[in-house]
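Structure incoming, see below.
Heads up, one of the protein chains got dropped from this complex, but the rest are sitting where they should.
So that you can tell them apart, the chains are marked A and B in the order they are listed, and the count of residues begins at 1 in each.
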Amino acid sequence: MRDRIAIALAGAAAGLLAWNLYKMFLVLPDEAMQGPIFRILFFHAPAAMVGMTGYFVALVLSILYLSSNQLRFDALAASIIEVSLVFSLINIVTGSIWARIIWGVWWTWDYRLTSQLVCILIFAAYLMLRRGIDEPTQRARLSSALCIFGCIDVVIVWKSIEWFRNLHPGPVLSIRTGGGHMDPAYERVFYWNLLALLLVGISLVLIRTRQEATAREIDSLRRLAHAQ
Amino acid sequence: MTEAILLENVWKYYGDYPALRNYSLKIEEHSCWALIGRNGAGKTTLLRILGGLTPFQRGTVRIFGEPPRSARARRQIGFLGHGIGVYEDLTARENLVFFARLAGMAHHAAVADTWLERVGLTGAGNMPVRQFSRGMRQRLALARTFLHRPSVLLLDEPFTSLDDRAIRMLTELLEEARQRGATIVLSTHQIREALAAASHVGVMENGKLRYAGERTAEMLEDPSLLYSFYAA
Partner (left out) sequence: MQHERLLLGEAKTPERLARPAFTLATPLRELVQAWWIARKDLAIELRTKESVNAAGAFAITILLMFSFAFDPTEAENRAYFGGLLWLVFAFAGALIFNRGFARELPNECLDALLASPLSPSSLLLGKAISIFAMLVLVEFASLLVFGVFYDVRWWRHAGPLAGVFLLATWGIAVIGAVFGALTVNLRLRELMLPILVYPVLIPLLIAATELSGTLFQNQPFSSDQLLWVRLLIVFDVVFTALAAALAETILLN
């Protein structure tokens, strides 16, 4: 049943993505000041939003695991963080490409990109921690604790780097154009793409969660075999 | 007699694998239980759960009616695991004073000195543990475990690799503890020494209790009787 939902979601995501790409490339005109590269922002910002949302959903799941001791919460949290990490990477890479075209440099120390990089480091460490612990219950407990620390730190990091940038200004990546508003036509595609990326993310999480459940089953069978 | 230790339908999982399955056991006050079982049977896990060192997923565990992590329970427990639990860089006396303090005892220095004498380490009291021989370390570990006169003693394979002097000392300490009404649970592979000290026996296999009851004279004569309780 869950497989069918995953496939349906993946199909919907693919379809929506295809439709959006069509709209983006063939229907919408180039943006006045930025040219064709502007289209990358339809992926850049939604990826960040999906990623960030993922981290905080994982925070809630980690707290749920610690209250209930049910390993499925932990498996879900880990899957979501892994997928969110991918979206954060998409955010960084697309931001970098955009910066190269617009500003001529691969990296601008824009506060949002920098904060996103710190998030990537924190949650990459989360994944490394999980790899380093064999025993599932201990792994769940420690990574849940780490997720709580990490998510709270993300908030502090974001704010502190923003303040830092206010004191030491530099080039800024912005989805706002011209007078600070996005044209409604662009905005529509933007939000549809946000939905598409969200659906992609959810399908990936469903696949990953299934892998985690299988891995746990193998682990317990292995322990059972060794105990005989 | 009240129950000193109560385990009811306890399950402990490592991931999805149960190390303890539906484990239930009542241990009366003043009794001395020897837990026998093969490696991997769950003896260490059980003792760690009782000592409040490992969480468990399902069931109830009570030490004199309190959960094992409560401060009151922990004040009454003396735990000796596989490691000796003393600091290499502190002297014997400093170690005992430190642990006496943690246990909430008022006259740490006096307690430390008394116990150093009790385990025959008075002369070495100001030596760092780093310079101790193995036998001396084992005796210091016993001092650390017993010094706060715990009402519940949890000992994981305490007889392992003890020399004869230390075995005698441990047996004396166990006897003394029982005289003053303590409850003792020890796991062991050294069946003879443990059975001699024990009033009850528990046989564990694969996380389950195969037998739990009084230690009989026949068991003392022929310990291999206990192996008949294993299913496999």
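Going forward, a residue touches a chain if its C-beta (ideal position, glycine included) is under 8 Å from a C-beta of that chain, and two chains touch if they have at least 3 such contacts.
Fair warning: this is a prediction, and the values are worked out from it, not measured in the lab.
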Among A:1, A:26 or A:167, residue touching the chain not depicted: A:167
Of the candidates B:68, B:125 or B:202, the residue in contact with the absent chain is B:68
Against the hidden chain, chain B presents residues 48-49, 51-59, 61, 66-72, 74-75, 77, 79, 81-90, 94, 98-99, 101-107, 110-111, 114, 128, 144, 148-149
Residues of chain A in contact with the chain that isn't shown? 66-69, 118, 121-122, 125, 128-129, 132-133, 137-138, 141-142, 144-146, 148-150, 152-153, 156-157, 159-161, 163-164, 166-167
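Keep this in mind: only the chains that are shown with their structure count from here on.
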Between chain B and chain A, distance of the C-alpha-averaged centres to the nearest whole Å: 49
Touching chain B in the complex: which residues of chain A? 69, 71, 135-137, 216-217, 219-220, 223-224, 226-228
Complex contacts: residues of chain B adjacent to chain A: 13-17, 40, 57, 206, 232
